[in-house]
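All remarks here apply to the structure that follows.
Note that one protein chain is taken out, while the other chains of the complex remain in position.
Coming up: chain A.
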Amino acid sequence: MILLRLALRGLAAHRLRLALTAVAVVLGVAFTSGTLILTDTMERSFTRMFEGVDADVDAVVRAEQAFSQQAGPSLGAGPGLPADLAEELAEPEEVEGVYPVAEGTAALLGPDGEEVGGQGPPQIGTTWHGRPGSGVALTAGRGPAAGDEFALDEGTAADQGLEPGDRAVLRFPDPGGGQVDEREMELTGVFRAGEVGMAAGATVAAFEPETARRLLLGDPDRVTEFHLVGDDAKSQWQIADSVAPVLPLGAESLPMDIVRDEETGPLLEVLGFFEVFLLTFAGIALFTASFLIANTFAVLVARRVRELALLRAVGASQAQVRAVVMGEAVGVGLVGSALGLAAGAALARGVLAAMGAAGVGLPEVPLRLTGTSAAVAVAVGVGVTLAAAYVPVRRGTRVPPVAAMRDDIGATTAPVTGAGRLAAGAAAAVAGAASTAGGVLLAGGDAAPWLVGAGAALVLLALAALAPVLGRPVLRAVGAPLPRLWGLPGRLGRDNALRSPRRTAATAMALTVGLGLVAAIAALSASAEESVDRRIDEAMGADLAVVAEGFDRSVPPQVVEEVDGAPGVAAVAAVRVGQLEVAGAPAMASSGDPERLARAASLDVVEGGGGFSEAGMMVSQDVADERGWRVGRDVPVVFPDGTEAELPLEGVYATGSLVSADHLLSPEAYTEYFDDDLVAAVYVSAEPGAADRARAAVDTALEGAPGAEVLDRGEMKERNRESLARLTGTISAMLVLSVVIAGLGIANTLALSASERVREIGLLRAVGLSRVGLRKMIRLEAVVIAVFGALPGLGVGLLFAWALHKVLEDEGIVVFAVPVGTLAALLGASVVIGVLASLWPAWRASRLDVLKAIATE
């Protein structure tokens, strides 16, 4: 009881000193809980989005899919089923309704002639049934009944200001890869799908069944699938099974729940990755915060030596004294976690709102805070606080009770470096170096990136452990110019930074972690950039490349024919893509003419070399080595429609060309086995001196082909640079919080030091140091700490990036580039962080009453 009371009183008494510590916990927990709340809410949003729609459907009859299609461009509408199957499906008594559904892409064009929603969100075209119970309800007008009528989802209609009776243009890409179809149609109705509506940005247009089949599938006699509504007394499985006898070969009947899981599964998986990605950075932020927490408690116990010794003298055991201070840590953790949880909820709401504003929002559902998330947030906040406080508290509470009576003992501090710390630091350094070296030597292996990551973490830990010892010379060097530049304040600032090496080091190390990771990302990104530049220079033999805009698009196939033979164009090489299963493993395959690709994209066939003689395939050197395949054997392949084939292996090509897939199908095989015609890229070589004319010809061909664009080498590099910059920017933004916490740590240390040195500050002021001088002194101390933290961070970051470059050499990062400008900017940023962190502590110290300061015991 008394221990709890002491802890609570201690918390209240030191609330100002603990405030920054609590803020650090709040930030870390907010990041963590914000991530959990965000992903939970998004998950609910996804689930709810699907929940209401087709609520009455019990089973789905569709063409059998050999394997699920997830990655890469959506590969067309698939083979579908004959529309007249509906009559047979209606026969079993369990089935009460059969609804043929044709689904595809239908893009609504705005008044400006551009597609609504652009390249991002899906533009869905589907079949209107308008049956009650489907979860799709009209909110205005009526359902489409004629060939030139359509209905539109509520959100899009409101967005575009469309009302029933209005006319609008819709664009239908031919699923077979043919000419795009555009037509003006009349909007007859507006509907809401499901309970919560659709994801913002997605457009859903619905058509009368026959029109849907014609426009979306290009074939009035086929449908995508059938929805079966059955007897309520029967289970979904019973209804699905009831139609089994009438199913044609290649069709399957599945309960709706299974189909729904198939639809949501990949989304939820992506969400899972997103969560892990964010939590990683939350973890880094909390790790950074732990330095700040440790420092605060070290200072707190040091300042309270006499109080703690008094407790010991009147009979408290060491464990009881420790319990009191750890109790305060629990308090800080709890308060920080609670506030962090609230901040996390606000953060999640903010992110969702921002997503909505950016046009990629999800249907609005209430924030979802699960008990698990709350428990995790609190456990993380309290756990990190306790773990970080434990060592300094343990050290600090080992006071002899005599200290209560002696002035001298309170002043003695623990030795800067125990043998244990040195040994642990050295061990971590050796292990880190070994792990990194191991990763570099095993480059290409699955374990390599993990080894390098673990190595970097160990090296950072070693730095943290050894910094108090090894840091002295570095601190001296960093601080060396200060006395000359700023005179006495400079000298005092430098000396103050050197005074408590352990504290300075712990403060600086927090910055080391954040800046180190930013530096690593910057260096890696610069390396990737130069590597890709070089690859484009070396491998792109063609002058122009036509590529799809966005991942789910492809280049309209007619572009290939139009460009081929156009004035100024010397040669055209098209790369088509498809998904298949090779020898039991899912794979992406490219397809094209090896000879043309050799010139346009540096495809280098090292074995075989005679080109394709029939419907055959080639594989990359990597696959050939891994599988032990030689030219001449047959490779078992399964195509999306379930067709199995044995394709002769007619060549092996080296890696390093622009054709990145590991499998290359002959054009004959592609035409034979794929229903769709998906062109990923078209490489165009100009005739000598006719680059402009060739470009003009390509531009003309693309005019009628939305969704594709043409790039020359420079533009390709630029495009690549932009996407890398976006990635680097995202990751750096995630690390900003760690750097902010490190800055708070510097402010915290300065404030604590100033409160410890009240007398000294008073004395300095008494003998004539001005307020300005005093502030300068504290500011310079902050800068020394910040630079001291930044330098090893940049070093470790570069080392880490270099090791990763070695590991990823086979993946194409062949150049190691040092982004000197970025590194210099980071160093400059650390100075700014130091100055900013010093503002408040310096201001406070300069406000001290000189007389009171000297009189303070």
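FYI, a contact is a pair of C-beta atoms (placed from the backbone, for glycine too) under 8 Å apart; a residue touches a chain by one contact, two chains touch by 3 or more; residues count from 1.
As a convention for this text, contacts and distances are computed from a predicted model.
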Quiz item: When you check the chain that is not on display against UniProt, which of "Putative beta-hydroxyacyl-[acyl-carrier-protein] dehydratase subunit", "Protein translocase subunit SecD", "ABC transporter ATP-binding protein" or "Cytochrome-c oxidase, cbb3-type subunit II" does it turn out to be?
Solution: "ABC transporter ATP-binding protein"
Quiz item: Among A:58, A:149 or A:307, which one is in touch with the chain left out?
Solution: A:307
Self-check item: Contacting the left-out chain in the complete assembly, out of A:139, A:280 or A:317
Solution: A:317
Practice problem: Using the touch rule from the top, list residues of chain A that touch the missing partner. | Solution: 1-3, 5-6, 9-10, 12-13, 306-307, 310-318, 320, 400-402, 404-405
